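The complex appears here minus one protein chain, its other protein chains still in place.
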Amino acid sequence: MNNADYSQKVIEMKNITKKFGSFKALDGVNLTLHKGEVHALLGENGAGKTTLMNVLYGLYAANEGEVYVKGEKLTSANPSIAIEKGVGMVHQHFMLVEPFTVVENIMLGTESVKGLGVLDSESAKEKAEEIMEKYGLKVKLDEKVEDISVGMQQRVEIIKALYRGADIIIFDEPTAVLTPQEIEDFIKIVEELTHQGKSIIIITHKLREIKAMADNCTIIRRGKYIDTVKVSEVSEEELAGKMVGREVNFDVEKKEKEAGEVVLKLENLTVKDNRNIEKVRGLSLELRRGEILGIAGVDGNGQSQLIEGMTGLRKIESGKVILNGVDITNRSPKEIIGAGLSNIPEDRQKRGLVMDFKISENMILENYNKEPFSKKGKLNKKAISDFANTLIAKFDVRPANEEAYAKELSGGNQQKVIIAREVTNNPDVLIAAQPTRGLDVGAIEFVHKSLVEQRDQDKAVLLISFELDEVLNVSDRIAVIYDGKIVGIVNPKDTDEKELGYMMAGGGVHDEE
Amino acid sequence: SGGGDEGGESGEKSIRVAMVTDVGGVNDQSFNQSAWEGLQKAEKDFGIGASYVESTQDADYVPNLETLLDSNNELIWGIGYKLSEAIKTSAENNPDQKYAIVDYSYGEETPENVVGVVFKAEQPSFLVGYIAASMTETDKVGFVGGIAGDVIDGFEYGYRAGVAYANKELGKNVEVLVQYAEAFDNPAKGKAIANSMYQQGADIVFHASGGTGDGVIEAAKEQNKYAIGVDRDQNYLAPENVITSAMKRVDMGVYNLVEELKDGKFEGGSTKVYGLEEGAVDIAPTSSDNVPKEILDKVDGIKEKIVAGEIEVPLNKETFEAYTETLK
Amino acid sequence: MKNKQIFLTIFSVLLGLVVGGIALAVSGYNPLEAYGIMIEGVFSRPRYISWTFIRSVPIILTGLSVAFAFRTGLFNIGAEGQYIVGAATAALAGYFLELPAGIHAVVVIIIAMVAAGVWGGIAGLLKSKFGVHEVISTIMLNWIALYLNNYIVFWDKFRRPQSEASQKILETAQISILGGLRTSGNEFIRGIFSTPVNLGIAFAVLAALFVWYTLNKTTLGYELRAVGYNRDASEYGGINVNRSIVISMVISGALAGLGGATQVLGVTKEISVLAAMEGNGFDGIAVALLGNTTPLGSVLAGLLFGGLKYGGPKIQPALGAPSEVIDIMIGSIVFFTAMPNFIKVIAHKLKKKRGEAE
């Protein structure tokens, strides 16, 4: 972004080592940040990026190594000290108190008071308004955080940091949950921040964003420092190679294939959300055998309700779901699964797994009451563990121990368990909702391969993703969802992100009413 | 502190007597405590060993009796009618062991090794009813019961009869408000009920409700009204307000029986009935502090009549109704 | 893993005994003497052992009830009320039904378990249908059960005259065992059976087996546990979540009700007016927690607490020491089981010290 002033080091982390028990999450990592610089931090899942930043922010105390902020050594680990020194952090999972208003969140921890500890929201609002003005960040201060969009929530986080006078801001995977439009806005905000002399550290798995935003990039692998490179001098492939220590194939390998007969038909579906608002509004769609149909769309346009409606988790108000010619509208989840519809759920920890169950128990979640896993209500332990072991081997789940609990697995391996289970159900239609969210490139590769395999076996796959890249690379056809309806179906070969983004934002849609 | 520590150490003490309380516990300010005081007095006077075990739930009675059975007690007391079944079973299983029970009569079926000790609670209740009716200025008095049953019936109907007697004799028309707390250990409720009665215009409330009655007395204190205590002389709880108490000298019953035991006169298979005659029921000695002498004089007259059998005090609904007929 | 858990539990119990000992010592009693009396009071005679079992049965069963619910993600504070309902129903059915011996008892137990199951099921239903948290609904149901019990006792057709108790159940409904052994020539056997020892302990063991088997070996157990751990995932996997919650509470309630029923059929033979909660359900919570919510653990913890509750009060006539020290001990034991981290720290410190000393 070229606002960097290399004569001023604002952060120096030297030889940082951090242990959790006997496990070394960080092992001698270095990082230097200059004034006005945007510095990317790259590494696989679990490489230690977040841990490193938590050390910087004072949430963890390092076992070894030193941290200097603007030349001063930090002597103890405590967020208040970091805050005082001008370090702000926007966490991967937003650190916002949902039932609080925006302004309450902004001032929390550095509240203005009138005396006797009585809150003075007015002066906090004034101060926040000033910041919003200066950096072009607009949010409604009196709304509750739980009622605003994710993009807005991120702005709140940024304002929070600035409110505390931060001039060094750490972003942990800031774009993972944003829409393309919001990502663009975010890049502009970063630009504006560095322009005003702020320094930025950004963690992201998206190499393109690194290229777009960062001046330099530090790469760590399994807690070890690998390299720091000038972003303008390396390609995306080189970055990825450094990150995983081998070559990475970005393209999804996919043979040409003719789609077959229609297997799933959605007719005029209407589904409401928890607040009783119609989120899916007269949606129709056809899915054929042997194709991957991608659904592109900005979060909140009815994707979740659509999936829940189809899978029997939410009532369909009107319309029909027809699978293999059978009407499965508003059947119970059990019946729908039985009819041949499987689902890799959006939220793997909430819906996909029972975290306190063993891998083996999770593997039979939909089939525990079928033979051979049980007979007349009695579980067959041997059949279950044999089954689990087969899948563990086939899908390379680590650790390869059916007795391990789901909560002990890493995100990528949790996803593998789900995919193994759903694919083994041998469904006619597989719904994959955000199947690669939060996964690193290696894991993503695996997931995409699995989806394509399904397609090649003449199954139908419905891929729902906010990642345009993914939708474009993996799908055979792309349907764009906007405001609860399909607003267009395009061929990935004949389109690009720009057009999709336009459609996803409702461009070209004219409401009938 | 505690019970029977002295009793435990010396093997010389010839006789050991112990008791099992009901769930009220030994310091219930009511009959359990009274019984324990009787035993302690016996310990002092006769040099016996005395101890107790407290019960915390009904299921404790049997094992508690067994605990005492194993510690070589000459006589084991069960305090309160709640223990009647447990005592009976235990007595039948251990024919060589002597038992006694307070507030319960097995009548004809009393086992040979058991003595029942019962009190004519209706008699002192009659007397306090008379006092209440004589002293009320509002012509309304109250009765707060614990849980309805034969024992508390005696108090209620004795009291009502006393009021009825006074109504006739004094030409008054005193009304009796009656309410049960359905609990023997809920002073808050006792207080609220008494408050309700005072609010309705009663100025004297008699209670036969164990710990619940503490609340009744509390209400009297707060409202500066009168209350009448039960079982023991409860005047000490509110000297200005507890004008009298319908005393049931459980201590005396216990003490007397231990004395008989010591003298080798223990007579199993019988029931001892204590009334005014034996001096085991009466109004509290402190009554003279608050009750005018002329009323107390009249009470003495009534006592004589009861002892002489001229007045037969009713002890339940039926006898009470019959009794009111005779007053007409 | 398992060994560690057992170690933590034993350590908690020891710490609890230490705390109890300190309380006794501070108030001027010799803790060793007191513990001696308790141990003697439990083990020195066959009869005492019987009593310990008798005292343990209800809390083992309420413990199993709580543990079962716990394993399915529900916190059943209502074992107390379910126990009461079981007891009251057993007393009613034991008195009013007229059936041949043996069959009568079986029928009574079934009816009591059904009634208590329904009582637990109400809380389950309220949770699944109306989202009422089971902790609050079971607290309310406990009180309703208590007054219901008193209402039943005071019912004129059922109340035993001159008492605050109900009629006795019929002979045919009793579950005392082997009455003949009471007059056995063998002193030990005579001692054991001189108490109202009954089939309760057998029921408790059977119930523990049932809980273990159901939870670990059946699809029902799988469903219930899945729902307990993660309702969303269970729903997604096709499990009927609402039904599971109700079933779980029904079973939990039935277990507590079995506790009440065995107590009535085997020990008290009647029910009486309850002035306050007797605490069987709350003791059950302690039992379940100390037992790490496992069936075997609950049985062992139930026996331990049963022993404390039976043997503990004996220090009162013997030493004049307050028997409430038992509650302090139970409280401390539960307290320490709540915080394994604390014990880990202590164990670590001890280890380090030993290391230094060497």
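Annotations for the structure displayed:
Which chain is which? They are A, B and C, in the order written, and residues in each are numbered from 1.
The definition used in the following text is that contacts are C-beta pairs under 8 Å (C-beta built on N, C-alpha and C of every residue); 3 or more make two chains touch, one makes a residue touch a chain.
Basically, contacts and distances are computed from a predicted model.
Its UniProt record calls the unshown chain "Beta-methylgalactoside transporter inner membrane component", which is the correct pick from "Cytochrome c oxidase subunit 1", "TIM barrel protein", "Phosphoribosylformylglycinamidine synthase subunit PurS" or "Beta-methylgalactoside transporter inner membrane component". Considering the whole complex, the hidden chain is in touch with A, B, C. One of B:E122, B:E218, B:D251 or B:D282 touches the chain omitted from the figure, and that residue is B:E218. When the whole complex is considered, the residue among B:N94, B:S196, B:S270 or B:N290 that touches the unshown chain is B:S196. When the whole complex is considered, the residue among B:Q29, B:S55 or B:N256 that touches the unshown chain is B:Q29. In the full complex, chain B touches the omitted chain through residues 1-3, 25-29, 177, 179-180, 182, 185-189, 191-193, 195-200, 211, 214-215, 218, 221-224, 237-238. Panel shows chain C; residues 23, 27, 75, 77, 126, 129-133, 135-137, 139-144, 147-148, 150-151, 154, 275-277, 282, 285-286, 289, 320, 322, 324-332, 334-335, 337-342, 344-345, 348 of it touch the chain omitted from the view. Within chain A, the residues in touch with the undisplayed chain are 20-21, 57, 59-60, 78-80, 83, 89, 91, 94-100, 104, 108-111, 113, 116-119, 160.
One rule holds for everything that comes next: only the chains that are shown with their structure count from here on.
If you draw each protein chain as a dot and join the dots that touch, you get a simple line with two loose ends.
If each chain is reduced to the centroid of its CA atoms, chain A and chain C end up 47 Å from each other. Taking each chain's centre as the average of its CA atoms, chain B and chain C sit 36 Å apart. Rounded to whole angstrom, the centroid-to-centroid distance between chain A and chain B, based on C-alpha atoms, equals 77 Å. Touching of two or more other chains is recorded for no residue of chain B.
For chain C, residues touching at least two other chains: there are none.
Within the complex formed with chain A, the chain C residues making contact are 216-223, 225-226, 229-230, 232-240. Partner chain C is touched in their complex by these residues of chain A: 311, 313, 332-334, 337, 343, 345, 347, 350-357, 361, 365-366, 368-369, 374, 377-379, 381. Those residues of chain B that touch chain C in the complex are listed here as 1-5, 8, 18, 23, 51-54, 56-60, 62-64, 66-68, 70-71, 81-82, 84-85, 93, 104, 147-151, 182-186.
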